[in-house]
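A single protein chain has been omitted from the complex, and every remaining protein chain is retained in its original position.
Read from first to last, the chains carry the letters A and B; within each, the first residue is number 1.
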Amino acid sequence: MKFIWILKFGTCNFKIIVSLKYKNVSEISTREPLIQGNKSLKDITDDVFNPIVAKPGKLWFLGLMIAGSAALIGIIAIVLTIWKGIGLWGVNKTVGWGWSITNFVWWVGIGHAGTFISAILLLFRQKWRTSINRSAEAMTIFAVICAGLFPLIHMGRFLLGFFIFPYPNTRDVWVNFNSPLLWDVFAITTYFLVSLIFWYVGLIPDLGTVRDKMKTKFKKTIYKFLSFGWTGSAKHWQRFEIVSFTLAGLAAPLVLSVHTIVSFDFATSVIPGWHTTIFPPYFVSGAIFSGFAMVLTLLIIARKTMNLQDYITINHIELMNKIIILTGSVVGVAYMTELFMAWYSGVEYELFAFINRATGPYWWAYWIMMTCNVISPQLFWFKKLRRSIGFTFFMSILINIGMWFERFVIIVTSLHRDYLPSSWEMYKPTLIEVAIFVGTLGIFFTLFLLFVRFFPVIAMAEVKTTIKNK
Amino acid sequence: MKEISGYYDKEASLLEAVKNLRENKIKIKDVFSPYPVHGLDHAMGLKRSWLPRAAFIGGAVGAISGFGFQVWVFTRAYPINIGGKPFLAAPSFIPVTFECAILFAAFAIVIAYLFRSHLGAGADNKIYDERATNDRFVVVLDTAEIESNETEKIKSKFEETGAMNVKFEE
Partner (left out) sequence: MENLNTTFQFSKKAKIVLSILIFIGLVALAYGIFKYSPEKVWSALVLNSINFLTIGLGATFFLAIHIITQAGWHVSIQRIPEAISMYIPIGGIFMLVMLFGINHVYHWIHEVHHDPIITNKEAYLNVPFFVIRLIIYLSVWTALTLVLRKLSKKSDIQDGLNFYNKGRTYAALFLVFFALTIVTFAWDWFMSIEAHWFSTLFGWYVLSGVIVKSFAVIIIVLAILKYMGYMDFITKDNIHDLARYLFSFGIFWMYLWFSQFMLIWYANIPEETFYFIHRLEDYKVLFFLNLALNFLIPFLVLVVRKFRRVLWIVAAMAVVVFIGQWVDQYLMIFPGTMKEVPNIGFFDIGLTIGFFGIFLWVVLQSLTKADLLPKNHPYLKESFNYENI
């Protein structure tokens, strides 16, 4: 099927040809197999078990060294911050939140893809998720750990951090339940714990498989401990499926609520650019957008280095790119809506906030954000680009950069110039802040590298339910 | 306590065997598989788990205690005027209430699941075949329910449905 449009601009003629090809009738009459290579049950077990028992390659050690060093730099920067105080950062009275909260929101957002894949795609019976949900959920846990560091260290009196939890104390003081910052405490804690148990409940059967295949006595004992005595009994499997489904049903609204509550940190205020009702679903969409980008970054590397191309196929990558089109477009529409409402509302401060974003001192950050977040996901409408691994990898990095800048733009541009011009200020991060961010990247990748070394990265049992050869 | 176990390598044979055994009123102690086999629950006549009820109760308890606690803190324990909001600021209390509900629900069902299935950090459950978590299926019969003269009949029944191996255990 071919569409041909001819557009005339003055003397120039543009001919646009869109050619849509459809597959042969017999190819899509039944669903395509999700896993390639005609794997048997034993093949699946072996493919996922071997990286655990084999000696890791040079790339793994190299990665661990780089990530570990970055983590170390970050930890030193954090210790310095706690020792010497927030004065080491670039924040000031006007811009009280800079890189720290940008990073916090960025990391929480990244975590959302894991829960989306594990929970929401399970509820929608999307079987293709079985190849990627284990690593995506692990990614969520590590991302939330990195995220959780920031609220803790940006407080100033770090050692009094436990004040955020409601506990009976001699001062009879309780936490402020009216504050979104406190809602965050409950949201992030719940999200971390529920993600952790959801991930682990799913892991138990696979840890049983690893335990049974492990020959070394010491390792076998460890996996025996970790696998909680899993036997594969039919009654246990029935409960396993019901518990997974129920947890998915709980985790789905949870993942929406967490980034919603994070967005409430901004939206409940009165500041132009922050106080807008669209923030909750817009933030959630943006989170899934950036999270999928990070999943793609990690898995494109992992599938190559661990030889899992038959499990994480080009079809999986294409499907993830389609979700990126969806969520990226939602983010783009939210930008347009905000811009329109800034004019429509007639509120001069709101209009200024957006003009300032695009043309003020941080205009460069705004345009990086717009290019990376609005234009780039639209490129995935082209099938060839959707199915190109190199392009997808490049885009996944670009998207995460764009989403980092989105949080930066929202936070800093609205703070640095709000209602009172006499308090307008600029914000610049110090080396310490940059080091902490790099450190969290190091912590994240270190944890992920350790995960792929010692844990089954693919949900073997779930993949086995999807194949025909059994 | 004697046990008879049959070992299969094909899901179809397993389902056939289980159906066959049930038709002949032979009680199955357990079936082990590397993944949840579709249709096995029906074939074995397993009753549906009540675990989601634990989640619902946990969620209700979490919601009520979360909301109740906030109301107590802000109306009885230490009422503070925050931004002119009423002491019982219901919209403000919803996020924490919701999170508590989810947290309690998730923990309730997982703890109930682990206890009910005897799964835990130090659990020592019997493993019939190390390949049951890999690519083999195991059907185990409890011989307390079976006469001694029927063991041959059962062995042949296993074999005719495609079992690779039949084991008798004391």
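Keep this in mind: a residue touches a chain if its C-beta (ideal position, glycine included) is under 8 Å from a C-beta of that chain, and two chains touch if they have at least 3 such contacts.
Note that the structure is predicted; figures quoted are calculated from it, not measured.
From the set A:Trp60, A:Tyr200 or A:Phe245, the residue in touch with the chain omitted from the display is A:Phe245, counting the whole complex.
Of the candidate positions A:Val91, A:Ile204 or A:Leu256, contact with the hidden chain is made by A:Leu256. When the omitted chain is restored, the residue from A:Asn176, A:Thr268 or A:Thr305 that touches it is A:Thr268. Taking the whole complex into account, chain A touches the unshown chain at residues 1, 20, 22-23, 25, 28-31, 123, 125, 241-242, 245, 252-253, 256-257, 260, 264, 267-270, 275-281, 329, 333-334, 337-338, 341, 344-347. For chain B, the residues touching the absent chain in the complete assembly are 38, 52, 56, 83-85, 91-92, 94.
Operating definition for what follows: only the chains that are shown with their structure count from here on.
Residues 10-11, 30-38, 40-41, 44, 46, 48-49, 51-52, 55, 59, 69-70, 73-74, 77-78, 80, 82-83, 85, 89, 92-93, 95-96, 98-100, 102-103, 105-107, 109-110, 113-114, 116-128, 130-135, 138 of chain B are the ones that touch chain A when the two sit in their complex. Contacts from chain A toward chain B in the complex involve residues 40-42, 45, 166, 172-174, 176-180, 182-183, 186-187, 189-190, 193-194, 197-198, 201, 204-205, 208-209, 211-213, 225, 228-243, 246-247, 250-251, 253-254, 257, 261, 264, 460-462, 464-465, 470.
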